[in-house]
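With one protein chain removed, the remaining protein chains of the complex are shown where they sit.
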Amino acid sequence: MTAFIIRRLLQAALVVFLMSVIVFFGVNVIGDPVDMLISPDADQAEIARTIQALGLDRPIGEQYLHFLKGVATGDFGKSFIFGEPALKLILHHMPATVELALVSLLMAILLGIPLGLYAGLYPDRKVSKGIIAGSILGFSLPTFWVGLMLIMLFAVVLGWLPSTGRGDTAVFLGIESSLWTRDGLSHLFLPALNLALTNISLVIRLTRAGVREAMHQDYIKFARAKGLSESRVVSVHLMKNILIPIVTVLGLEFGGLLAFSVVTESIFAWPGMGKLLIDSLLQLDRPVVVAYLMIIVLFFVVINLVVDILYSVLDPRVRLKDQGA
Amino acid sequence: MTILAVDSLKTHFFTRAGVVRAVDGVSFSLGQGEVMGLVGESGSGKSVTGFSILGLVDPPGRVVEGSMLFHGEDLVTMPTREIRALRGSRIAMIFQDPMMTLNPVLRIDTQMIEAILAHEKVSRKEALKRACDGLAQVGIPSPEQRLRNYPHQLSGGMRQRVAIAIAFLNNPDLVIADEPTTALDVTIQAQIVHVAQNLCRERGTALIWITHDLAVVAGLADHIAVMYAGRVVEAGQTDDVIDRPRHPYTVGLLGSVPSANRRGQRLTQIPGMTPNMLSLPEGCAFRDRCTHNDERCKESPEITTDSGGHAIRCFHPQYEKAPA
Partner (left out) sequence: MNTEATVMKETPLQRFWSEFCESRIAVASLVVLLIIILLAALAPWITPQNPYDLAQVDVLDGKLPPGSDAYAGYTMWLGSDGAGRDLYSAILYGIRISLTVGLAAGFIALIIGTVIGLTAAYAGGRVDTFIMRAVDIQLSFPAVLIALVLVAILGRGIDKIIIALVAAQWAYYARTVRATAMVESAKEYVEAARCLALSTTRIVIRHVLPNCLAPLIVIGTVQTASAIALESTLSFLGVGLRQTEPSLGVLISNGFEYMMSGRYWISFFPGIALLLTIVSINLVGDQLRDVLNPRLKR
């Protein structure tokens, strides 16, 4: 187990290193670093000063080391727009994004698993076919398009829910969140549903496929032959087997939620780090863009690592194979 | 005393390609403590017969006709609730592949205890103790430890012992064993047969042993039914069927099994392939593989029983032609 974790840690470190190389060389070799890292409004003297300060006159290898040092200490430079350190800015926007992602993950589980279970257990019913058709749509429709339709329907036509912003937040159990206020919840619902849509579809598909496959397995038939009630066969024998892949995939999808929150946050003007990225991209606030990309890569790597380890803890077969190795 | 009487059982599968008559009019009966060997090639309907008894035929299959009287009550018309109460308590089943039977993500103790708790209100502790005893009875060393294992930590033979222990946990009247030794090594096969046989004898449990291997049931069963294409083609006392087979198919089956007292003789084989259940020939289903095929065989032969209880479904019964 320890050897496994160490191996995965090394692999994760390698990925972060590679991404830092790509982002760094992307900014410094393909793009023009002066253009990328210095405010477009700067005058000649300031440009010269910054070039020296950033060490852009030094060899590329040395520059990279400097960049790495900055990354290691959390120094990505200052935002051109806000004049604050990029990292601080991103951390400030992070809670809103994490809140949005967590709530939509919850929605995906609470809606996706029951729907997928139904579609898998009763494949020939009309409702099941409707669920499947819905999940195909949920997969193929772009997130922003669905967001647009949600706004049109719920905010413009029906006028039930607000379409922009985060609403009021309150502090409960030491956590500041919009979950604790009515206004906050009403603001949270549409963006969270929008962000969850792909994952609801994904969970429906995974659950249904899992059920369809497991239903024909001998162990399900054997469980029935033991005289167990149908509810126990489904909730214990079936669910425990299909939950493992679903949990794994959902865990991996959490990173995807953070990435796709870029789209949802932009549509619903949700003040998270995804909207910050798009605003920064549009306003050419490059230190923030670079910092965001490095942080999200780090996120991904950590999530993958955690899911891998969790997976090996959850599935006794994987756990044992590794002990044997 | 008869505990199970199956009469004209028909289980059909309604597939897109057509109706598969997997079981097409099977009858047999079984007394208390009796062991019956149900023999046939794969696809002959022997496993489906077993699943039909427990009401575990998966769609698109279903029992369409016939009756199965278990202690006088018809399993075909019995409500699902009552059948479920019988499963695992009065009628238990052992499956073919022990690698697939036990749930891979649940520990052995969970899978054993739930089988007891599904039928009886006893404490978890009591159930655990019975599970432990059950494992000991099928010859599993250090059962307390094994209970805490996951299935994949056990060998195939061990897993099949666990499955047998689960089947006998609630002292059933009838155990249906669906080719329980096919997936195992030859040396372990004999042990498994031995374990199951002993438990049945000790407890007076009736046993239906489904297999494609006549040699296995020869030493185990009291009587044998041979199935071909969804029908029983020959049935009788084990000695009668093994020593004096009368249906050409049984003769062929016996001729293809190597055995010590026929050393030096050629093994014969049954010509042709196992039949396609979607397009069986008219009349006798075995007709186009049979050396005695003639005009009469275009009609379906009825089953006829002689005074000794030896029944066959054939126009050309074989007399004393069995290899000596």
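Order as written gives the chain letters A and B; numbering starts at 1 within each chain.
The rule we apply is simple: a residue touches a chain if its C-beta (ideal position, glycine included) is under 8 Å from a C-beta of that chain, and two chains touch if they have at least 3 such contacts.
Because the structure is predicted, anything quoted here is derived from the model rather than measured.
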Touch with the omitted chain, as defined above, among A:Ile5, A:Leu141, A:Met215 or A:Val247: A:Leu141
Residue of A:Ile6, A:Ile22 or A:Val127 in touch with the missing chain, whole complex considered: A:Ile22
Residues belonging to subunit A that touch the chain removed from view: 15, 18, 22-23, 26-27, 30-31, 136-137, 139-145, 148-149, 151-152, 155-156, 163, 252, 255-256, 259-260, 262-263, 266-267, 277-278, 281-282, 289-290, 293, 296-297, 300, 304
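Keep this in mind: only the chains that are shown with their structure count from here on.
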Rounded Å distance between subunit A and subunit B, as computed from the means of their C-alpha atoms: 53
Subunit B residues touching subunit A - in the complex, by the definition given at the top: 51, 54, 56, 58, 84-89, 92-93, 95-97, 100-106, 114-115, 118-119, 150, 152-153, 163, 166
Subunit A residues within the subunit B interface of the complex: 216-219, 221-229, 232, 236-237, 240-241, 244, 315-317, 320
